[in-house]
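Before I ask anything, here is the structure I am working with.
Every protein chain of the complex appears in place save one, which is left out.
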Amino acid sequence: MSASKRPSPSLSLLLAASAALVGNRSARADEAAPPLQSVGYRFHVYDEDAFPDRPVIGSPQRYHVDSQQLALSARAGERETLTLNAVHEVMSGSSPWYLVPGPDRRPIQVLSGATIRDHRNAIDVALTHDAGGNDTTTLDVSYSQERDYHAAAIGAQRSVPLSSALTLGFGGSLSHDRLRPTDAILYGRIERAEKNTWSTFGSLSLVLSKYAVVESGLQLTLQSGYLSDPYKLVTVADQQIADTRPDRRGEAAWLVRYRLAATARASLHADARLAANSWGQHSVTLELGWYQELADGWRLIPGVRYYAQDRARFYAPFFDHADGRYFSSDYRLGAFGALSASLDLRKRFGHWELSAGAERYHAATRYALGGADLADPATVSYSRLFAGLDYHFD
Amino acid sequence: MRPESRARRLWLVLAAALLGGCAATPVAPWERGRLARWDMGWDPDPLQAAMDRHSHFSKEGTSGEIGAAGGGCGCN
Partner (left out) sequence: MSTRLRCAAILLWVAATALAVEPGTPAPDFALRPFDATSPVRLSDYRGKVVLVDFWASWCAPCRQSLPLYEQLRAGFAAEDFAILAVNLDEDAADARAFLAQHPVKYITLQNPQGDIARAFGLKGMPSSYLIDRDGVVRERHVGFEPADIDTLKREIAALIAQGRHAS
């Protein structure tokens, strides 16, 4: 802890404004802790692989997203911490439109001719109250805005120690999303639509030993409203119709997280998740990370992730007959799996921390849960690069 | 193997590993130095974790995390 560091005037102003917002509880003059805890900036470049075959219509270039994140964590009272997280993203590229059966019944991708250029702005404000002894309550408000999509969400979560080794966590959130698809009349898309997402979770974490801790949790999510993709079409009996999905979706996810202080300077992270939803999809996710501390403030974090899902009941690359109510050829509802590897390198210089890293996400139908008969050509692999700078006041 | 049975088997293995034996050996308050380390947190870098989740969420058919879910986006 250092009492000498003072935030810059503009940060002080921002902090004063946010403190006024939450009603600062008589911050004591003799309080030695600085009000600002950390400030962080990140830049991410996300780039999807181009289509291997020249598509029927449109450019083979897929999504490219440049994201910037700015985060600020500040003490907003004797027991409160305020966290602000702002995101600005610029998206460009073309996205899969629909599939048609080829001469050998292999699906052929049709892309929307237009190259999308859009941006997203999102802000998330969280206030955490620490009642002492690891008993914390967090309230969260967020807003995300795109030209054609607005989402407002609120959430609350609590963490309560049940004994010296066992901690209970629970909470919930509600998101209200509004869609205003572009060129709706021109393409016969829905003009405006809404959807709501309710989510709740419960978890228990247990200290296993001086070196290991495990957490298990269950998350339940219920969505209702317009859950289809307004920009996607699907081939049904040689005709293209709008992507049509049920207006409700329930999802359950069970997670287990394990942390092991493997050596005095390294730790192992192992996360597992099983998920299932009412659209008939199941998935398995396994993630491993190794946090290695090196000399002179350097840190190296390699990680691997395995993800596999099966297909939704109403998914097919194309449909020969119009039986059934729901049709979708969105590859995200199809069967596929993905292997990804990441590497993160960090260096600490006093209060500053510089980080840089990369992720390679390789998706393929052959990794699908339970296998798949037809490969969806839209299944996408991507690469991601990121760099960041953080300042810690403690 | 059918996906359901594979998922069920994994579930059983994880549950057995978690509940195996009696409770864990108690760890005294002063013995938690290793557990208090930055890299022993569930999400040591929440900014990075948020972006990782966002890119996986936008590409995959299922999602879920321990914690309150954030708001939606046009990406999925």
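To keep things simple, chains are lettered A and B as they appear, and every chain counts its residues starting from 1.
One rule holds for everything that comes next: a contact is a pair of C-beta atoms (placed from the backbone, for glycine too) under 8 Å apart; a residue touches a chain by one contact, two chains touch by 3 or more.
From a predicted model like this one, the values you see are computed outputs, not experimental measurements.
Q: So that we can see where the missing chain sits, which residues of subunit A does it touch?
A: The list for subunit A reads 1, 3, 28, 30-33, 78-79, 132-133, 264, 394.
Q: For subunit B, which residues touch the unseen chain?
A: 21-23, 25-26, 28-33, 36-37
Everything that follows uses one rule, which is that only the chains that are shown with their structure count from here on.
Q: Express in whole angstrom the distance between the two chain centres, defined as the mean CA positions of subunit A and subunit B.
A: Computed value for the inter-centroid distance: 14 Å.
Q: Mind listing the subunit A positions that touch subunit B in their complex?
A: Within the complex, subunit A contacts subunit B at residues 40, 42, 44, 46, 67, 69, 71, 85, 120, 122, 124, 138, 140, 142-144, 146, 148-149, 151-153, 155-157, 164-165, 169, 171-173, 175, 177, 179, 195, 197, 199, 201, 203, 206-211, 213-217, 219, 221, 251-257, 259, 261, 264, 266-267, 272-277, 281-284, 291, 293, 299, 307, 309-310, 312, 332-334, 338, 344, 355, 357, 359, 361, 363, 369-370, 380, 382, 384, 386, 388.
Q: Which residues of subunit B touch subunit A in their complex?
A: Residue positions touching the partner: 1-4, 6-7, 10-11, 14, 18, 23-27, 29, 31-32, 34-35, 37, 39-42, 44-48, 50-52, 55-56, 59-76.
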